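Only one protein chain is missing; all other protein chains are in place.
Going in written order, the chains are labelled A, B and C, and every chain counts its residues from 1.
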Amino acid sequence: MNARKLQVALYWGAACGGCDVAVLDTDEFVLDLAQAADIRFWPIAVDGKYSDLEAMADGELDLALFNGAVRNSENEQVAKLLRAKSRILVAFGSCAHLGGIPGLANLTSKDDILATVYLGNPSLEPGNQTLPQPRTAVNGGALEIPTFYRRVYRLSDVVDVDYFVPGCPPAPAQVKAVLLAVVGGQLPPRRSVLGAGERALCDECPRAKSEKKVKRFYRPHQVVQDPQRCLLEQGILCMGPATRSGCGVRCPNSNQGCRGCYGPPPDVRDQGARFLSALASIVDSKDPTEIEEILAGLPDFASFAYRFSVPASSLQRSHRP
Amino acid sequence: MSHEPQIVGFLCNWCSYAGADLAGTSRIPYPPNIRVIRVMCSARIEPEFVVEALARGADGVLVCGCHPGDCHYSEGNYKAMRRFPLLKQVLEAYGVENERVRLEWVSASEGQRFAEIVAEMTERLRALGPSRVKAALQADMLER
Amino acid sequence: MAEPKIGVFICSCGTNISHVVDTEAVREQALVLPGVETARTYRYMCSNPGQEMIGAAVREHGLDRVVVAACSPRMHERTFRGACRAAGLNPYLFEMANIREQCSWVHADRPAATLKATALTRAAVFRVARNEPLDGLTAEMCPTTLVLGGGIAGLTAALELAEGGYPVVLVERSDRLGGNLARVDLTAPYLDSARDLLTERITRVRRHHNITVMLHSQLKALSGFVGNFTATVQTADGEAPRTIAFRLGNVVVATGYREFDASRITHYGWGKLPNVVTSFEFERMLRSGRIETKDGRPPRYAAIIHCVGSRSREFHGYCSRVCCMTALKYAQEIKSAVPDCYVSDLYIDMHAFGKGCEDFYKRGSEAKTLFLMYGKNEHPVIRRAPPGDDCEMLIEVDEQLSGERIEIPADLVVLMVGMEAREDSAEVAHLVNISQDKDGWFIESHPKLDPVATTTEGIYIAGTCAAPKDIPDTVAQARAAAGRILARIARGRIEIDGVFAEVHEERCSGCRICNELCPYSAIEFDSEKRRSHVIAAACKACGACAAACPSGAVKARHFTSEQVLAQVEGLLS
Partner (left out) sequence: MTRTVTIDPITRLEGHGKVEIFLGDDGVVQDCFFQIPELRGFERFVVGRPIEELPRIVTRICGVCPASHHLASAKAVDGCFGGEVPALAHKLRDMYYHAHYIHSHIAHFYALAAPDFVCGPDADPAVRNILGVVAKVGLEIGGRVIRARSLAQTIQRTIAGRATHPVWCLPGGVSKGLSSAELEQIRPMVGELASFADFSLGVFRDVVLGNPAYVDLILHGPYTLDVHNMGLVDETNAPNFYHGRVRVVDFEGREICKYSPAEYREHVAEHVEPWTYLKFPYLKKRGWKGFTEGRDSSLYCATPLARLNVADRMATPRAQEAYQEMFSTLGGHPCRALLANHWARLVEMVQNAEMLERYCADPEITGDGYRVVPQRITGEGVGIVEAMRGTLTHHYTCDENGLCTSANLIVGTTNNNAPIQMVTKKAAQALIGPGKEPTPAILNMIEMAFRAFDPCYSCATHSLPGQMPLRVEIYKGGALHRIFER
């Protein structure tokens, strides 16, 4: 790369801002970044509007970090805009990578959501029947809001993505490493995952592991965790075995099971289905009724197995290479 | 005419696949709606295989293994047995009807039974109508 | 992966397939599939011309993958793999589509069957494109065999192997060789002496340069796999107790049985009534040559009770197989030793199925023995006779043939105690990784077709540790096990099929989910590297570990997820 400063954009779709905070959490490095790069677009911290983006030439941006899922037409438009303007488009964080927590909405329906939020909640104005409308006439004109899609999509469902940086949010150290890799032009083949390990989380987890057989599952509040021993062996749900390493084992080190925000390990297509298979395999019984009883200790299992990846699941992903 | 369901079958090599072959050698007819994939043991069947089949348009998935206690690998079928309740729970969360996936034990001598299971499942799936999984994916794409 | 060159060969199997399936249509559909270079139909693909046709096509088109749509792979997979090998292709770059057993033979509707045959063929084509060439492995076969148990079975197996010219280590828990047989006097039905049977064998074993005998010794650990086990044995043989480890290739488990504890049946009063004895106590009398009651008088009335602990709801459901003949033997021996003694024999059913046994039974019944039949689960009751009676005890029994409840006198009662699994059988099963049935007997790999092998490669079972049996059967099993092992050793190295599971270490996170899943203990965990790995030689390719591995690190060779999912795609596109 020549001496020209790196041209960078950061953007969020259906997101919480945690990914942007993760960038701020690189601390002093933010300033170094400012030295090495022109931040052309970053709504949370820098003034700059869509029109600036539209005005850019295709490929004018070297790097665009897109965090957040695609929940509505606006998210998709900007995603397409950034795709066109950027040499490297990165799905940054769990939502862009897998759909993330907002993707849990795909286990219910658009209509249910609207009904709950505007007609169902207990603190609504008594007798309210109003629902938000895509287009509303007001004195002097009309107001429009973007179309709320039937479901949540991953970034790669709507545009071609060059790299994926997993995590909810990505660990600051990883964010730094990724940005340095881009600056240094040392990038792996397209469509790889950046800023994560090549094995499952257990590889980094300091807890002692032995053979696994589970006779009873406990929900996290039902038992006091042994901080030294593998959580699964204690019957406490932990997605670590089916989750990429790289986060720094944040949750197990807080005495809580992993929920899989770093996504599936390299050779796994469907994180939830994989975890299901592994977990069921270590259930310690051959008796159908006892098996049912043991598994009854895992209510609403889908929201664990697919906590961050419903839109990326085999049953929902739109994009099948 | 009524909807013709597509069933993907995953059969273990030692009991169920042999059972299906026996249905053939004994010329026991059953509906052509099922297409079979052979694996060594029902324990090899990943839930991913099942969900992928549904996502690709299968209306039903039939998994068959040796009867409990008869597994060629002594306990493989118990592993399949353990995965199924969770798999059904997950599919339910995704809005896939329970009848669409089925786990049955079919021994090498049960050609008749295999034929009956296929016929019965085909009937149920006909009544149930086409699976929404693939259709829903396409519908969602349309709005964009 | 370079674009594969696939040849598709569709068999009409005479008209077995073509009378329902339009093979020409299947061929046309196959021809347009990605990677397919040529597609042909033929009358009998499994015939020599058929196989040569495949070879020719491979050479002509430079095919690197072959699909045959014909009968069941269970029928001809071998055949066509052979054809591929002959044509210079790795046999695993081949797939079969079953369009006969699972299509033309079960469907009548021609269009539907043709559609299905097309889909099955497409699935095979998609899959074969992802197949990988596989080679089998070979592993060393250590010629040493470990024999557990110094009874008649262990001794026989050890001698057989040693005579075959290979080293044997015989480990016996007790302080002597001979096992249960050493406690017996004469054997039924030919009344030859157990001592003679044994001593000759024991001395040969003792002297044999190929056999190391370790008394007072127990197996503590067994690791590795067939041909390459390492045993750890704790021994108090000779000097101070010590633990030794050695390599071996196979194991014969011949740990035998233990007798049923007669005191568990309280109404027989064994242990309380002085003249109620078990068969083994009676054998001791026989060997000492004096049949008498505790106070040294010859018995005027003797009674023998069968099925003590056997064939009962309460204790063991099974038959112990040797007691009936032994009981007859006792009746004869009592008669010959104390001619005027009245002998009564209380049985449920008289089992005399062995060679020469029926004649033996006939002779027994001529010996003026009173046979009384009692009902299953209705045990006779023994009590002291009231003073003044001319006998020690009275046995009360519901006699089935007469249908009456009768009392019979007895001065001496012999209880024919059955066989049961040894108290240490669970421990042994765990050590050598074999399974036990509900009664604790070790389970063979197939009850009829493979009665001395187990589900664990290299571990064999012989004699009464697998189930009650008589001496001839025990010896036959011991020799059979030895024969199996000799054959394997003779082959030198072990061939391992190319289809097995393997752990891709760069993906394994050491979560250890797979460790407990393998029925053959083929998965070992390396605590140094914190990775699991599969012992190919011990793997039987069921794929349970591959399906369970949450990292996708375990690959089931020839049944990889990619290959199966390609089939799924093929079936449904």
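To be clear about the criterion, a residue touches a chain if its C-beta (ideal position, glycine included) is under 8 Å from a C-beta of that chain, and two chains touch if they have at least 3 such contacts.
A quick note: this is a predicted structure, and the numbers were derived from the prediction, not measured.
Shown chains touched by the missing chain in the whole complex: A.
Only one of A:8, A:56 or A:101 touches the absent chain when the whole complex is considered: A:101. Contacts to the hidden chain, counted on subunit A, fall at residues 11-12, 14-22, 24-25, 27-28, 30-31, 34, 39, 43-53, 68, 71-72, 74-75, 100-102, 104-105, 107-108, 112-114, 116-118, 120-126, 128, 130-133, 136, 138-141, 143, 145-146, 148, 168-169, 219-225, 227, 250-251, 253-256, 259, 299-300, 303-304, 307.
The rule is simple: only the chains that are shown with their structure count from here on.
Look at where the CA atoms of subunit A average out and do the same for subunit C: the two points lie 52 Å apart. Looking at subunit B, one finds that residues 46, 48, 52, 75, 79 touch two or more other chains.
In subunit C, the residues that touch at least two other chains are 517, 544, 547-548, 561. Against subunit C, in their complex, subunit A makes its touches with residues 198-203, 209-213, 232, 240-242, 245, 265-269, 274-275, 277-278, 281-282.
Those residues of subunit C lying in contact with subunit A across their complex are 504, 506-513, 515-517, 525, 530, 544, 547-553, 561. Listing the residues of subunit C that touch subunit B in their complex gives 72-75, 98, 100-103, 105-109, 112-113, 115-116, 119-120, 123, 435, 455, 499, 517, 519, 540-544, 546-548, 556, 559, 561, 564-565, 567-569, 571-573.
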